[in-house]
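For this view, one protein chain was removed and the others were kept in their places.
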Amino acid sequence: MRRCEMISVGAGPAGLAAATEAARNGVEVLVFDENDRPGGQLFKQIHKFFGSEEHHAKERGFDIGYGFLEEAEKLGVEVSLSSVVMGIYENRTMNVLIRDRIEQVRAEKILVATGASENMIPFPGWTLPGIIGAGAAQTIANIHGIKPGENLLMVGSGNVGLVVAYQMLQAGCQVSAIIDAAPRIGGYEVHAAKVARYGVPFFMSHTITEAGGEKWIESATISQVDKEWKPIPGTEKKFELDTVCIAVGLNPMTQLLDMLSCKMVPVPSLGGRVPAHDLGQETSIPGIYVAGDSSGIEEASTAIIEGRIAGLAIAHSLGYIDDSSFLEQRDRQFKSMVGLRSGSHGEARKIAKEYINAVMKG
Amino acid sequence: MRIDDHPILGTFEKGQKVSFVFDDKAMEGFEGEPIAVALRSNGVKIHRYTMRRNQPRGIFCAIGRCTDCIMVVDGTPNVRTCVEPLQKGSVIQTQVGAGPEVTRK
Partner (left out) sequence: MSKGMSETGYLSDEELDNGPGIPSEGRRRRGPVAVLECIQDIPCNPCEASCPEGAIQVGEDITNLPHLLEEKCIGCQSCLPVCPGQAIFLVDESSTEDVSRVTMPYEFLPLPEKEETVIALDRAGQELGDTTVIRVRKTDKMDHTALVTIEVPKEWSMRTRAFKLKR
């Protein structure tokens, strides 16, 4: 059985940030990712990021990803791709399916940075070909270079829906509308303005009630909803189109942590059931850490900082950094987080994270 | 369908152009790109029909998680075409139900 000091499951921004931070402090790190390319969500993100300079503001997502990879390589971090971690067991061993062989690996510290999966809403016709996740639209257009469809409807006005709608325009698709059952746009208004000015209408307090078509989607019907989000008869509008993108939220991927019976807390503002963790990102199971979307849905910028904190905490607990230097470095990361978890979008996440930290203390 | 020149990404790096067969029709795609992408660029939307209700399915997640895109590739059923690389001369078939083994019984 192979052994190493630290394993990160996931090579997204959280996993890579943790790996580089730990490696910089001397930890021997191995990273597994089931994808055949590293970077997680970052490589689909071709827009410029918000935040401040320290958060890579105004850099495009994929450029941030390349930066991390270069750094990881320089620091000797081993990134094993096409490697699915199937289970983590007691004594921190794990089974990894690397292409077509299964390997057992054991680590002293494990970080679960597996990201999130997309939520789905059922409606009549929702399984028709042409109805896709917003993440799929991004993968198809921005990684593989084909249009997911010619004319599409975006369901969901959070940042994912807004950003993907804009990226679909850049790919050369028509966007008929962006709809959301909520009365107000969920994502950043400036993202919304970017598509509105090219004539994409917003239908707030609307939901999709039917997808029409024999073998693939040919039309979508939307209806206004009342306060209980029930469709109001007589308010239907029908769009002729060939694609519907669903962007109704993400939920943390925590299956690996569930297998370990890690303590979970339901927190709607972070996307559902979230693993309890302390200020160093350690879960209720000693030696198992969590960071990024799998510890509560936030953003790449926060995932990076959580990853760094986890990397530092791991380096510290393995004895590579002393107490005072650890606390000082961790403090710097906390400071950098403050701006990201404030304002009308961030405040709720800050409160939720404090709650999760408190649950850990018991 | 293919994006020739992207405002941010420029042109996409692809392998060699190769031919393959989909349900007895000759098609072209780029070596190494996911089979589903090559099919999509040829206008194919339906990847399979479900076992019980014979409903059509196509790409949904595009990252190998949902299995909506599984097809019969070179005789092997249940291949997730959104992550399986296209090879020169691949023979790809729409999967009906669980695929050939089961239908033959």
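Chains: A and B, in written order; residue numbering restarts at 1 for each.
Note that a residue touches a chain if its C-beta (ideal position, glycine included) is under 8 Å from a C-beta of that chain, and two chains touch if they have at least 3 such contacts.
Everything numeric here is computed off the predicted structure, so don't read it as measured data.
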For this session: Sort through A:Met86, A:Ile121, A:Ala193 or A:Leu327 and give me the one touching the missing partner chain.
Result: A:Ala193
Seminar exercise, completed: Where A:Arg3, A:Arg37, A:Lys58 or A:Lys74 are the choices, the one touching the absent chain is A:Lys58
For this session: Would you indicate which residue among A:Ile98, A:Met204 or A:Val265 is in contact with the undisplayed chain?
Result: A:Met204
Exercise. Which parts of chain A are in contact with the chain that was left out?
Worked result: 47-53, 55, 57-58, 60, 169-170, 178, 183-185, 188-200, 202, 204, 301, 339-340, 342-346
Seminar exercise, completed: Absent-chain interface residues of chain B come out as 5-8
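Please note the rule applied: only the chains that are shown with their structure count from here on.
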Problem set entry | Between chain A and chain B, centroid-to-centroid distance (C-alpha), Å | 26
Problem set entry | chain A-touching residues of chain B, taken from the complex the two chains share | 1-3, 6-9, 11-12, 14, 33-34, 37, 40-41, 45-47, 55-65, 68, 82-83
For this session: Within their complex, state which residues of chain A touch chain B.
Result: 34-36, 46, 60, 117-118, 127-133, 135-136, 139-142, 144-148, 170-172, 215-216
